[in-house]
Each structure stands twice: as structure tokens, then as C-alpha cells.
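The complex appears here without one of its protein chains, the remainder shown in place.
Labels for the chains are A, B and C, by order of writing; each one numbers its residues from 1.
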Amino acid sequence: MSVASLSDLSAAPPTEKLPPVRGYWASVGNRLRYDYLTIFFLSVIAIIVVLAILAPLIAPFDPTKSHMAYRLKPPGFRNFMLGTDELGRDMLSRLLWGGRTSLLMGIFPVLLATLVGGSLGVAAGFMGGRTNTFIMRTMDVVFAFPSVLLAVAISGTLGGGAKNGMLALTLVFIPSICRVAESATTQVRGLDFVEAARASGGSTLSIVRTHILGNVLGPVFIFASSLISVSILLGSGLSFLGLGVEPPTPDWGLMLSTLRAGIYTQPLLCALPGAAIFITSLSFNLVSDGLRQAMDVKA
Amino acid sequence: MVYDTHALAAPPSPASTGTPLVEVRDLSVEFVSRESTTRAVNGVSFSLAPGEVLCIIGESGSGKSVTMRALMKLHPAKHTRISGYMRVADHEVSAHSEREMRDIRGSHISMIFQEPMTSLDPVYRIGDQIAETVVHHKKCSRADGYARALELLKLVGVPSPERRLKAYPHELSGGLRQRAMIAVALSCSPTLLLADEPTTALDATVQIQVLVLLRRLQQELGMAVIFVTHDLSVAAQIADKVAVMYAGRIVEYGSVADVLQHPAHPYTQGMLASTVSGHMRGQIIEAIPGSPPDMRVRIEGCSFVPRCKSVKPACRRGTPALVDVLQGHQAACANFV
Amino acid sequence: MKPMAERDFANPLPINTADRGGRQQPMLLVQSLKKHFPVKSGLLQRQKGAVRAVDNISFSVLKGETLGIVGESGCGKSTLARLLMHLITADACTLVFDGDPVSEIRGITLRDLRKNMQMVFQDSYSSLNPRLPIRNTIAYGPVVHGMAKSDAERLANDLLNRVGLRSEIYGARYPHELSGGQKQRVNIARALALTPRVLILDEAVSALDKSVEAQVLNLLNELKRDFNLTYLFISHDLNVVQYISDRVLVMYLGQVVEIGPVEEIYGNPRHPYTRALLQSRLSMNPAERVTEPPIGGDPPNPINPPSGCRFRTRCIFAEGVCEASQPTLDAVTGDRHPAACHMTDPMSGHTKAAA
Partner (left out) sequence: MWYYAARRILMSIPIALGVSVICYTLVLLSPGDPIQALLPPDATPEEVAFLKRAYGFDKPIPVQYFYWLMRAISGDLGISLQTNRPVFTEVMGALSNTIVISVGAVLLAFSLAFALGTIAAYNAGRPADKIATGIAVVGVSIPNYWLGIVLVIIFAVNLGLLPASGMGTKGSTNFDIFDWEQARYAILPILTMSFVPLGIIMRTTRSAIAEILNQDFVQMLRAKGLGPLAVLRHATRNALPQVLTVMGLQLGYLVGGSILVETIFAWPGTGFLMSKAILTRDVPMLQGAILLLAVTFVTINLLVDLLQTAVDPRIKRA
């Protein structure tokens, strides 16, 4: 028995072939590799981002320079590949430059809100009790405003401008991210491995860092990625109402609003910025869905 | 404790007519996904006389539940490949369409599950869930369905049945829920009852109540039962015949007394040896080493080889077939060929 | 069946030998442990009752023994484990660890208690962190207690080897790549990493297949001897408890109904509930079939349990006295096999009370 003992104990026979070790993120990446739809839209986003970054280099005209003689011209008119707007500015250049503001309005508020809302949510979820009640009830109050209304209310009273607009969007997203983080944390906190870590004498901070964050970041990340598209829509909506970016800075929402006057003469021009918003928002949505599916690995 | 030593000698029943009620030949079930193919059941054959109780014993992943669900064609058609011949009474299940199966399920063949909490619809009353089945199969009125439901709750020994008819599943205790599920299954007097570990989730004192109830109902109603379990002592309590499954195959088959008291296959012997009892105190249990094989990998030869203590060269050559060890007691092991 | 063999190891792991009170000093002394979970309802969420999960429990655990704790679901055995580990706070309790009162000014601190007492959870999807390689999971405890990371990882490797998982193959793996039995070995290794003297095993083998359960039980027996451990073994499986325990404690609805040496409990049960529980075990012999269930009904809801003896609603011997007064466990002092039943107390007034 003494010789055979170790092999008896061994949970796996030595002949067994084991698949390679693969961590969670590696297996997510592996699943994404075969999701062609997500890869396609991920590359669409990449192209939009690159175009927006390179706008100063590739835009054929100054986006704010008016050509008063050529107002509301159709695509392909002279050198204006996509036509001109109501002040005779080059549509293509404005679309390229507008992408910068729209993407910024889409991504920055979500990032900031994830940081703030995520930390609040993890804190509320892990501490529980009074801290939880205080944080979550405060969030409920902010949550009691429909998101469009809250964004309009904040930037409407504070006054327009890109900065106030982004601040408004950040405040709009904090409560929902906080809720997601809180519920994920509360769920993880009750699991046996967290109990085991507490039984090992781990401090709060060390447990959160080693055991909670890794399990909470996933759901928060998925949720936040789905908000980018909402943020783009809302941000452009604010500009559309005159509450976001101020003219003459090019922005898709603002372009849509000013081109509305021309729908009877050049309906296609008005469709362009809207289509840009739509495609960007759709791509972010589909990539977020793809991520959600890839990250839904049963452990 | 009262022992009924006559229970074993009991059911000669219609079995003497010769034709078995259930016949399964060479059943295989594979689950196909993009990444892999899981060969859950590999060529299972057995038959069952009317009024007989067959226990399929095996550990998790041995294919015992899959076999049973295949008999009812409950697996989602999209990812499942089923081959082989299955017949229950005069219904050739293997040839039936989904629509034809719907008439058989719940009437000729019915099934009870392991978890009564999750197996009953949480937002419908117990009475509705029983009556629904009766109305569906017997095409009777809802009032008749409810009358039958009340009758059934009495039959399965639910106290104050009138009140329980109106209860939601979460308002009942675990034992009562399991009784309610049995009532659903018996509502159309099936000739074959499939039971998937129906007592595993219950407490010991409740488990025995349900086992005694099931055996009483089986004898009173003359049903045949296929009972899936991982617990050898549950099988000892209820089975006439026993089939031991390992890695998707039946490795031993015979009467309950033969298999449990004179196990032939090394796996069955190992299972019995590793089942703990009090008089082993202070001794090392003769555990089967290792763990069951990964069903996604095709194995050459006997799939028990990596864990077996008596391996011969022949074991690695081909899959052993079930052969008679004694009259009516078969084992699939190269040692008996 | 082979006798237990003596073995020596390639990796001698540290054994905690910090014995303070000597052999006779109980390892763990639990007095009047109580935990009620409030049940709130109504308009203002006033407390309307309580789940009496653990209701005034006292017992001791001797050095080097295995104390088995049995009972049905909802009897409070898992709450008991978490209370002992101080994972939930008790309403009332005196806990003495090897002569040192816990969490008092002059006693042993909670941190030290947790170093000396560890817990193995039931194997479930939640017992291991899915985002952490198992080596890091095992090394976590020692690192928290100040061990250098590289030393902790070496220790984790040694422990993995010791529980039968080759560290070079399994160390870097994630829990979802392991089978149930392998995960449970990791859970055990994690508990051992702090070189505890007491292990609380909460349904540690219940979710495993029989053949794997046997392997883990063997492992537990070996580890107990090699690391000089004391076990609290919580399970609903009477056979397993009988196999592994030296003494057994039977719980019903948050209370201890009987406690005693294993042969006494199994050979000569004194409480009707223990008898019913033992009779509910199924025989492996098909010729011995039970025709009459030993008791009927489910265990009652632990919210507002029955008055007097909690078992009386299911007990065939229940009389007026059982409803009127609650039997106590220490009816006969100095008894090494007490039972909380009026029938065991000659003074109780129960007609069947032993004279």
C-alpha cells in the first residue's frame, strides 16, 4: 500500500492528456476569434476611430470655412465629395471632424461614470448595511429621472457646451453602472470562496482586490460597453437640441439639427450625419453584444 | 424497522405473457456542438417487462439520465443525434415524430425529476398543473381535471388535499412538492414511469417516505418503472432488475440481488467497495482511483481500463460486449469472455 | 480492506504543534451558542419572528478527535460551521480555543483563531474563485498572513502534491478545468495552507460521486494523522459520519438532541429522532426492504418552532409533558452520552421515562 498510495491518491490517472491551461480572458478572446459579426463591427469602429483621429490630415477642407456661393449642394458637387451644408461648408470634412466630438461624447462620459459608479457600487455591495442603503437610495433618486430628461435638465440649467454635456451624461450613467456593480458585488460576496478568503484572515481591501474585482469587472465592463452607444445617441441628441457642442464646432447631432431646414431641397444631406450616428451606435451595440456572449463562459 | 421479505418474490404480473413492455436496442446519443461531440450514450440495449422496476445505476456523466430522456425524446433535436431502436408498448418511439410523441408523453410514459422545486412551474397552482395534463390527454372538462387532481393528491398521500390544490409550489415543503410531482406524472395512469433520481434532493427521513410511496403505487397500479439513481442502497430498495452504466454503456445487468450481492464487473465491485458503511471504521476504503473519462474523447477498448485493477491485454483491444456470467446476469468485461 | 499504512513524504510539510493545554484540555469549548435570523414583515418591517437557526448549543471538541455533526436540511448545521469560523456573528456565545477565550482582551484574537481553525466548503461552483489559478487560491492565506509570495507558492505546490494533484500539471489551472473531486482536493489544500489545528468540513464530500467520495475520505484520514488535526465533520450522510467520526452530535431544528461516542449513538440511540434517522438509512440488501417509513412529514419550518420539545410534532411518543416543557441535554450530569428527551429523564413525568 505504501508504494501504491500516492498513485491511488492521484485524482487523475497519469495517462490522461490535459488541454492547455487557459485563463478566463484568454478563452474569451478565443471565442471572439470565431465571432465574425463582432469582428466585422469591431473593425468598423476601428475605421471610424482612425478616421476621426486622422481628420486634420485627411479632411479636404477646413470644416468651419463657409463657401457662401455653394450652399446645400448635393454630393459630388465640384470638389465637395459629399456636398455642402446650409452655410456652404464641406460635408465630408465636417463629418470627419464631427466624429471626433461624437466619439468623445460617447466614450469619455462612460469611462468616467464606470470609474465613479463602479467604485461606489463595489463599495456599497461589499460593505452592505448602512453604507449600501445610503449609496443605493441616493442612486435611486437620480434613477428616478428618465435619462434623456436628466441629461436635458442638467445641461439645460447649467447651460450648453461640450463640457456640461459630458458632465450631464456622466451623471446620467453613474446610477445604472453603480447598480450593476452593486448587484454583481453582492452576488460574489455571498459565494463560498469569498467566505473562505475571510476565513483565511484576508483584509477587506485584499479580498476586494484579489477575489471581488476580477469577478465584478466582467459584468460592469459588458454593461459599460453597451452604454457607449447610448452615450453617442444622447450626446448627439443634446447637440441636436442646442445643448451640446456649440457652433461652429462640427458635431453630427448639431449638423443634423441645422440641416433639418434643408430637408425639402436636399434630403440626402440631412441623412448623412444621422447615418453616421446610426452606424457608430449600431457598431458599438453589436460589439457589446458579441462581448457579452463571449464573456458568458460558465466557470 | 419492518422488513418485507416477500417484496422480492412479488411481481410475476403480466410479464409472463412474454413480450416485453420496453425494448431498447443499440441506443446511442451524441451531443454535437461547434467545439466538440459528446458521446453520452454508446450502444445501450435492454428490455423491461410490464410491471417491472429497472434501476439504472451510475455516477454523474455515465449517461443514465440521457438514456431515459432519449426514451421520451426530450433532448433538443438541434444538438442531439440519436440512433438505435426504442419501443414502448406498441409505440415505436424511435420512429415517432415530435407530434406523435406529444400524445405518448404524460399519458403512456411519464417522468418525475430530481428537483421538485424547479420542476414545477412556480407561477401556476398545483391543481392547475395536474388538471392541465389530464385535460390535455383525456380531452375532458377543466372541472373533471380538477376532480382527478384531487383524487391524485389523495392517492399520493398529501394531507388536506383540497387546500393544496390551490397552493403554489413555493408554499409546499420539499416532500409535498415531490408528491405533487408524482401526482402530475400519474395523472393519466401511465404504463411506464421514468424516475430521474427522484429522492436524491430529499432529506433521509423524507426520502424513505417517497421511496415507500413509489413502490406501493408501482405495485398497485402495475406500472413498469425505470428508476435512475447513483445510490446503490436506493436501488436495493426498489429495483427488480439493475443496469450499471459506465461511460455511456451498460457494464453489468441482472437481478438486483445478483448484481448487488455478487457483482461481476470490476466497476460494480469498486462501487460497492467504496460505498462507506460504519463497520469500515479505521480502515482505508478501497476507492476506485482516478475519475470517469471525458466523454468528448473517443476511447479505444474498454473505457474502464485506466481505473481497473485487473487489466488484461484484451481489454485495450476492443469494447467488451455484455455476456452471461450466470443465467440472466450479464457483464461487459474481458475477464468473462 | 487494508489497514492504514505508515508513510513518509517527499515534502515534509509544517505541522502545527502549538499545543497549550495538554491532551486533556478540550480543543474547542462552545457554550450557549445562539443565532436567530430576524424575520421582518408588515408595513414597517417590524420583527415578527426569527429563524432559530442555532438555538443555545453547547458542546466540546476534544483534541485529535473527529466530531461528526448530523442532521437534516435546515437543522442549522451549516450555520453552526459559519458561526464557529466567525463568518457570521453570533447573538450569544462563549468560545474557548485550547484554553483561550476567543476575542476577549486576554484571549486569542480572531486572526489567530482563523489561523488555527480552517474550513472546507461543500464542493460547488462557488467554492473556488473562477478567475484565480488554484495555486494562487491556496497561496492567498499564507500571503495574507505575511509569508513571502514565492514561499507561499512553494508551499501551495507542496500542498497540491500532498492532496494528490501534481503541482506542475495542475498549479496553473483554473477551477473550471477541474473535476468535482479535484476541486475538493484544492479546497482541502487551501484550508491546510495556514497549518491549522482544527478543520471544519461542511458537507465536504456530499456533492461528490461515490467513488470519488471514497478517495477524499481516505485522503482526509491520512491528512488528519499526518498533520495532527482535529475535525468537525458536518454531513447529512449517516454512513459517512459513522465511518469517520469518533463522537457524533445530532441536530434537529437548531438544537442538539443527542451527543455521544459513535458506537453509542449508532448502537444505542436514546433520542427518538436519532432512532428515526438511523432507521431511514437504506440497507444494501434487497431482501431487507423497508415497508413502513420510520417517521412521517417533513422537518418543520425553523421560524417559530414548536413549543416544548421541537421534535414532538413528528414523535410517536409525544405526551403532554413534551409540549409543556423543553427537555435539556444535560439532564443527567456527567453523562458521556446525553440526549435531550423527556424519556431519558426519570424526573420528567413522561410515562415512558426510564426509572
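Convention: a residue touches a chain if its C-beta (ideal position, glycine included) is under 8 Å from a C-beta of that chain, and two chains touch if they have at least 3 such contacts.
From a predicted model like this one, the values you see are computed outputs, not experimental measurements.
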item	value
Residue in contact with the excluded chain [from A:32, A:148, A:217 or A:295]	A:148
Per the touch definition above, residue among B:31, B:46, B:113 or B:267 touching the missing chain	B:113
Residue touching the undisplayed chain, where the options are B:103, B:162 or B:300	B:103
Absent-chain interface as seen on subunit B, which is shown	69, 72, 74, 78, 99, 101-107, 110-111, 113, 115, 118-124, 132-133, 136-137, 168, 170, 181, 184
Hidden partner interface residues of subunit A, rising order	137-138, 140-142, 144-149, 152-154, 156-159, 229, 233, 236-237, 240-243, 253, 256, 260, 263-264, 267, 270-271, 273-275, 277-278, 281-282, 284-286, 289
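Note that only the chains that are shown with their structure count from here on.
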item	value
Chain pair whose interface holds the most contacting C-beta pairs	B-C
Whole-Å gap separating subunit A and subunit B, where each centre is the average of the chain's CA atoms	50
Chain centre separation (subunit A, subunit C; CA means) in Å	48
Between subunit C and subunit B, distance of the C-alpha-averaged centres to the nearest whole Å	33
Overlap residues in subunit C, where contacts from two or more other chains coincide	2, 5, 179, 181-182, 212, 215, 218
Residue list for subunit A, restricted to those that touch at least two other chains	1, 8, 10-12
Subunit C residues within the subunit A interface of the complex	2, 5-7, 82, 85, 87, 111, 114-115, 118-119, 121-122, 124-133, 137, 140-141, 144-145, 163-166, 169, 172-177, 179, 181-182, 185, 187, 190-191, 193-194, 212, 215, 218-219, 222
Of subunit C, residues touching subunit B in the complex	1-5, 72-73, 179-182, 209-215, 217-218, 221, 236-240, 242-243, 262, 266, 276-277, 279-299
Subunit C-facing residues of subunit B, complex	1-5, 7-8, 59-60, 173-176, 203-209, 211-212, 215, 230-234, 236-237, 239, 256-257, 260-261, 270-278, 280-289, 291-292
